[in-house]
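Before I ask anything, here is the structure I am working with.
Left out: one protein chain. Kept in place: all the others.
Let's turn to chain A:
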Amino acid sequence: MEILLAIMIGFLYAAGIYMIMRRSIVKLILGIVLLGNGVNLLIFLLGRITKGEPPIIPGTESVIEGLYADPIPQALILTAIVISFGLQSFAIILVKRAYKVLGTDDLDQLNTTDENS
């Protein structure tokens, strides 16, 4: 399974980068989302994957024993998901606003601070 996931990571990265290099801002945001997912999966996989053993200490015990999934990558990814949500929602609204004010979502026309160019 690791091999398949590794290929999936590469695929997500490729898709993300390709989308970021488009001219439409909407595609740019989708690209960032895809790339962010790729990064999350990368962290998750590098922490090694374990099936069906969540890092939760069983009922009456005080220490977890035996095989269990690594909690650190999970904590990191959880943070990342939430932060990227903040980023995405802000970006989406910003794009909407920019389009309303400037009348374009073409990045090539948004590369100057001069109003009349």
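Here is the rule we use: a residue touches a chain if its C-beta (ideal position, glycine included) is under 8 Å from a C-beta of that chain, and two chains touch if they have at least 3 such contacts; residues count from 1.
Note that contacts and distances are computed from a predicted model.
Here one chain is missing from view; checked against "Peptidoglycan-associated lipoprotein", "Multicomponent Na+:H+ antiporter subunit A", "Aspartyl/glutamyl-tRNA(Asn/Gln) amidotransferase subunit C" or "Tungstate transport system permease protein", UniProt names that protein "Multicomponent Na+:H+ antiporter subunit A". With the whole complex as reference, residues 1-15, 17-24, 26-28, 30, 33-34, 37-38, 40-42, 44-57, 62-64, 68-72, 74-75, 77-79, 81-90, 92-97, 99-108, 111-112, 115 of chain A touch the missing chain.
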